[in-house]
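Here the complex is missing a single protein chain, while all its other protein chains stay put.
Our next item is chain A:
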Amino acid sequence: MASSDVARQPDKGVRPLNLAGHVGFDSLPDQLVNKSIYQGFCFNILCIGETGIGKSTLMDTLFNTNFENFESSHFEPQVKLRAQTYDLQESNVRLRLTVVNTVGFGDQMNKQESYQPVVDYIDRQFESYLQEELKIKRSLHNYHDSRVHACLYFISPSGHSLKSLDLVTMKKLDSKVNIIPVIAKADTISKSELHKFKIKIMSELVSNGVQIYQFPLDDETVAKVNTTMNGHLPFAVVGSTEEVSVGNKMVKARQYPWGVVQVENENHCDFVKLREMLICVNMEDLREQTHTRHYELYRRCKLEEMGFKDTDPECKPVSLQQTYEAKRQEFLLELQRREDEMRQMFVQRVKEKEAELKDAERELQSRFEQLKRLHADEKAQLEEKKRLLDEDQSSFSKRRAAAQLLQAQSLTANGKKDKDRKNSGFM
């Protein structure tokens, strides 16, 4: 988002100049603001807390609207994150708000890995921004920034101290996101207990080295308010979207038999402080910190991990581009090598298969030959038999013909006299 900005100290060689009249560039901030109105804003909040601690209700109360909420069960096997995006508008400002809730946080028996899905989610958002930034054809100005700008960590109102799960999770997240701890369901703690609880929490955070988000003090207009608010951390909040009539007004409150806890009453809880700090005063700073501190840290680590490095400008700088190119070359050579390998393997397999098939073919061929020979043999035998049979038949028919001839001759030669003799002879 920050495109052309200037260091706060005047550069050497740049001389200050006085203007003789009204030039008109004091409209620049207005031009900038108008452009931002046109583009719209983006804000992403991550809410971490146990199931049923009031994350969704607080979001509803903060933004004065009913987000779609599902009640989660306590039996999730693993921590999951659910992200929902909404388009809100107030006067002429359009805000694209993404609320990310943890589902099943703190419900498992073994909570050792509970923080991991959260860290992974945050890293994934950084990663996709980094990918977009490194693209050749990129469109950063239209990019929907999904990086988490603020993380509300909901602390259970036990009144004693932080849980170890809380400490472990916050420690893992403090270098990746702006953490704002809040004490949830603060209407269960009395004022004196609350005071002690807050002190205990802050001292535990400090002694464990957890860096929570500090409201910025460098701008005089808000430094005073921010300093006071820094002293009230963590905010004890109560969320409610139900309206109860108090006096002659309808206020957001929770009604108990013993009284009404008014959400927007500063004597009852710190909700108004949270809303003011989170939205009215420091939203832009949260976004900026995410971009310039957390994202840059992620980017640096990621790029160094991938093997890039800067050298100082004295010697020829190994620019990101060159290292990137070198990596790409490496990658492509590797790709080429794998391709060749695969091709070779393929050729090999083909040869083997071919050999196999040839063998099979030869076998078939030999069997065929064999069968043919057998066949031919049998045929020859049969031919032989046929010939013999034919011979027999022909000799037989010859003999019959001869016999018949003889018979015919004797019949005609002897006449009547031989008739009887022939009859008795032939019978």
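The rule is short, and it goes like this: contacts are C-beta pairs under 8 Å (C-beta built on N, C-alpha and C of every residue); 3 or more make two chains touch, one makes a residue touch a chain; residues count from 1.
Here is the rule we use: contacts and distances are computed from a predicted model.
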Name per UniProt, for the chain absent here [options: "Galactosylgalactosylxylosylprotein 3-beta-glucuronosyltransferase", "Aspartate aminotransferase", "Adaptor related protein complex 1 subunit gamma 2" or "Septin 9a"]: "Septin 9a"
Touching the absent chain when the full complex is considered, from A:55, A:147 or A:275: A:275
Candidate in contact with the missing chain, chosen from A:167, A:202 or A:251: A:251
Missing-chain contacts mapped onto chain A: 2-8, 10-11, 13-38, 41, 62-68, 78-93, 95, 98, 100, 117, 120-121, 131, 134-138, 140-141, 218-219, 221-222, 251-252, 264, 272, 275-276, 279-285, 288, 292, 296, 299-300, 303-304, 308-310, 317, 319-321, 324-325, 328-329, 331-332, 336
